[in-house]
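Yeah, one chain of the complex is gone here, protein chain that is, but the others are all in their spots.
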Amino acid sequence: MEKNMLEIRHLSASFFTQKGEVKAVNDVCIEVPKGKIVGIVGESGCGKSMTVRACMGLLKYPGRVVGGEAWLDGKEILSLPEKEKCAIRGDEIAMVFQDPMTSLNPVVRVGKQVTEALRLHRNMPAAEARREAVAMFEAVGIPEAKKRLSSYPHQLSGGLRQRVMIAMAMICHPKVLIADEPTTALDVTVEAQILRLMKKLCSDGTSVLIISHNLGVIAQLCDYVYVMYAGRIVEQADTFTLFEEPLHPYTRGLLSSVSSLRRGGDKLDTIPGVVPNLLHLPAGCSFSLRCERCEEKCRECLPDLMDVGDGHKVRCHFAGRGEKA
Amino acid sequence: MSDHVLLEAVNLSKEFPLSRGKRVHAVSDVSLKVYEGETLGIVGESGCGKSTLGRLLIRLLSPTGGRLWFRGEEVTSFSDQAFSKYRRQLQLIFQDPYASLDPRMTARDIIAEPLNAYHVCPTKKATTERVLELMEAVGVPGEFLYRYPHQFSGGQRQRIGIARAIAIDPALIVCDEPVSALDVSVQNQILNLLRDLQKERGMAYLFISHDLSVVRHISDRVAVMFLGTICEIGPAKDIFEAPQHPYTRFLLDAIPQPDPRRRDEEVPLLKGEIPSPVNLPEGCLFHTRCPYATEKCRRERPVLRSEAGREVACHYRVGATLPQKNSAPEHV
Amino acid sequence: MFGKKKKLMAAGEDVRLKSQIGEAETFWDLMRRLAKENKLAVFSAVVILLFILAAIFAPFLTPYSYKDMDLLNRLSPPSGAHLLGTDEGGRDILTRMLYGSRVSLMIGVLPTLLGMILGAALGIIAGVIGGKTDAIIMRIADITLGFPSMLLAMLIMYTLGGGLMNVVLTLSLVNWASVSRIVRSEAIRLKQNEYVEAARAIGVKKRVILWRHILPNCLPTLIVLFTLNVPSSILTESSLSFLGLGIQVPDASWGLMVNMGRQFLYIAPWLSLVPSAAIMLVVLAFNFLGDGLRDVLDPHQKNQ
Partner (left out) sequence: MKQNIIKRLLQAVFVLLGVALLIFIMLRIVPGNPIATMMGEHADPATIERMTAEFGLDQPAIVQFARYLSGAVRGDFGTSYSLGRPVAALMRQAFGNTLKLAFLAALFAWILGITCGIIAAVKKNGLLDRLFMGLSLLGVSMPVFMVAMLLQYVFAFHLHWLPISGVDGLKSFILPAIALGWNSAGSVSRLVRSTLIEILQEDYIDTARAKGNRQMGVLLRHALRNAMLPVVTMMAIQISSLLSGAVITETIFSINGIGQLAVQAINGRDIPLLQGTALFSTAIVIIGNLLADCLYSVLDPRIRKEA
């Protein structure tokens, strides 16, 4: 296995609300090899966004990391003091957020927001930083880069703003880029442009960890995929294996829901029931309530992530044993 | 899908005034028919005017131009009061399950509101029974009768919105992005529900969405909108399999296919940004982004011409000549 | 409005349904939640209740009348006979405080109520109807808000003359403008909500929409505004009386007592400090209660 640029080991994080502890992230292990694009897919509330924000140290009150480590290029970053964490954020590990409409400071010029990281980490003089920003704007495909530098966020369209976000994240050439639902808020034609841009970024050697609920985006971009459900990883495999031979009932449910949409016909495949409440997760497998193959064993003990061969792992008592469909 | 017309619009347009004399051309001369019991899908990117069109057709917004017929009777110049006898036949479902239900009312009162507005049931008890039937019909447990909206999940709230819409047996329900805010598994549950309700009660749907695969599944006919106008309208199967307008073709190619085997196909992408609806370009609205635009496109705005059941607003119907794409292979 | 505690109607008497009826969160559940989460708000509610009771039962709580003088032991410090001492006219301070609480509470509640009704009505009309009426109402509000509140109160008192009823009228005229501006922006925000558009789509008449959708959702704002405006009315009245423009002797009001006591500040400080402390306590209580209610009633809070 070549060296992993980012490794998350047994990460757990919870929200401590008045009503009790919400276990949003539960013993999650993720590896992002150098120069690869790794995806985390799951429905809303499954903890995928929490996981990456926890490892970036961006959890807001009342969220807190409860356990586990995050290794960036061979250095543990969760236990670092705040000063050193800030030194890494934006320099070695950077993040692009979901909604370009609200992720840029409305009262500050776009150019200034992009050069800010350079001044923070490279204390680069303003003129040089501006040149760097113009080059980066051109790299991410923003027309009239020089003029755009001085405009305000509300003067740019959604697509342009997301390109600015990507430029802002890439300006210090980070080792790892985390993208939290980067194209969800965009229209499909603009989304295609941004996805193509992200593919190009990866070819320049940056490792990318992308979060999405859209299976299409994951299929087009990722080399390796983790599927999350109710705070836990239920299946992980390289993209081709996952899409062709999904083992976990939840993954199969997701894939058949999506493909039945495209097949037409009357009845769409669905996953019955609702996502369990994270305050009181059911004993045993958290998918047991909605799984049609659920048996006594599923309700009692929580299956652990079994390796089924060439990097394909699944968290299910029955899916593992040669059940490849 | 019967063949007599429920609703017809001719050259319908709507402009919103902006500061300093500028105007936003939300919808510009759209003509379309909605047949009884059919599902007409309206698809397009944000800002293309699909939501505005939806509200124009049920007269929640009054048009600045064009004419509107409801079951053969012209209603363009009807006052709100005069139109109220048709209001009951036209209902609306919203995208945001959290904002479309009054947080201060219980589920019972929300669903009962249309019933009370038209005095459908004689007594309060009968109304409650009718509400319970409706809740069963949309799959919300009866014991949540007196719960407040914030005590429901997103999917359940959307079901309550649907129950409210079907309470007085409308002839047409405009669904404005009803499933866009939901996850795919819950989304499919709602789409199945809408399909079953249509089979039972025979009402027509005007299904508005930016998600092409959802529209493809649920619609009989589809209209593709761009910058306030309809660039292509026709049976769903033909539109998705053999699009003729270049914009439709680019729209279809842009969808990220959930199939890793098709990831390295270098598909031609639309360049540039979505133009602003304030100063519309001359000639064909799409010519600024269309790679095949000719001098004629820049000067003359194409009109919707119908050919073999399909209406396309493009001089050259270039979409048909682009590399033919087979539909995605099926999954397990 | 708040869901009343509902017995299940005889909807088919289905036993399964009856046993698991989800209770609607009634007004009393809200108050119970307020009590559990915010002890301070409850304590201040108790303090306000005490003041109201003291005001109502003032005559029974003290042997003296607030008017009769006893020049022999004027300016005596707090003692057995006079728990809070006597003022320059020998009148018992505790008695005057009790009668004063009657005036001050009425001054706090009545004008706020009148101001709220006028302000909320104009605010909703301006918000819902918009256009010209909105512009006219807002310009009148601008004119009223143009005055510093004390100055406006002084001017109106000048035209109307002193006395209790005039103070009440004055304070309502001073209060209404800020209330109407807040309620107007709230009405505009609510008007754009999708559930109002849904009601319009159903065909519910505008009047009904106003009563069933817009007003109940304005309620939390109105209640919070009320609890926060009462103290500001009390403060304005006490300042007016302090300047000798509000309540006139022989009536008793805390503001007046503070003013009367000012001349003897250095020999009998309690003459002014006792009523001032009382004003502060009541105002503090209303502010705490107002903050507590805002957290409980604010729908945003509810959805967390």
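For clarity, chains are labelled A, B and C in written order, and residue numbers in each chain start from 1.
Quick note on the criterion: a residue touches a chain if its C-beta (ideal position, glycine included) is under 8 Å from a C-beta of that chain, and two chains touch if they have at least 3 such contacts.
Bear in mind the structure is a predicted one, so any value in this text is a computation, not a measurement.
Colleague: Among A:13, A:65 or A:104, which one touches the chain that has been omitted from the display?
Modeller: Touching the chain that is not displayed is residue A:104.
Colleague: Given that one chain is not shown, which residue among C:75, C:118, C:150 or C:297 touches it?
Modeller: Touching the chain that is not displayed is residue C:150.
Colleague: Given that one chain is not shown, which residue among A:21, A:69 or A:116 touches it?
Modeller: Counting the whole complex, the residue in contact with the absent chain is A:116.
Colleague: Looking at A:88, A:167, A:221 or A:308, which makes contact with the chain not pictured?
Modeller: A:88
Colleague: Since one chain has been left out of the picture, which residues of subunit A touch it in the full complex?
Modeller: Given the touch definition above, subunit A has residues 53, 56, 58, 60-61, 82-83, 86-91, 94-95, 97, 99, 102-108, 113, 116-117, 120-121, 152, 154-155, 165, 168-169 touching the missing chain.
Colleague: I need the residue numbers on subunit C that touch the omitted chain, in ascending order.
Modeller: Subunit C touches the missing chain through residues 139-140, 142-143, 145-151, 154-159, 231, 235, 238-239, 242-245, 258, 262, 265-266, 269, 272-273, 276-277, 279-280, 283-284, 287-288, 291.
Convention: only the chains that are shown with their structure count from here on.
Colleague: B-C versus A-B: which has more C-beta pairs touching?
Modeller: When the contacts at A-B and B-C are counted, A-B has more.
Colleague: If you average the CA atoms of subunit A and of subunit C, how many Å lie between those two points?
Modeller: Centre-to-centre distance between subunit A and subunit C: 51 Å.
Colleague: Whole-Å distance, subunit A centre to subunit B centre, using C-alpha means?
Modeller: Centre-to-centre distance between subunit A and subunit B: 31 Å.
Colleague: Using Cα averages as centroids, what's the distance between subunit B and subunit C in whole Å?
Modeller: Whole-Å distance between the two chain centres: 49.
Colleague: If I count partner chains per residue in subunit B, which residues reach a count of at least 2?
Modeller: Nothing qualifies.
Colleague: Counting only residues that touch at least 2 other chains, which ones in subunit A make the list?
Modeller: Where subunit A is concerned, no single residue meets two or more other chains.
Colleague: Quick check: in the complex, which residue numbers of subunit B touch subunit C?
Modeller: 58, 60, 84, 87-88, 90-92, 94, 96, 98-106, 113-114, 117-118, 124-125, 128-129, 132, 142-148, 150-151, 161, 164, 168
Colleague: With touch defined as at the start, can you tell me which subunit A residues reach subunit B in the complex?
Modeller: For subunit A paired with subunit B, touching residues are 43-44, 157-160, 187-193, 195-196, 213-221, 239-240, 243, 246, 252-264, 266-271, 274, 325.
Colleague: Would you mind writing out the residues of subunit B in touch with subunit A in their complex?
Modeller: 45-46, 153, 155, 183-189, 191-192, 195, 210, 212-214, 216-217, 250-251, 253-261, 263, 267, 269-271, 273-274, 327-328, 330-332
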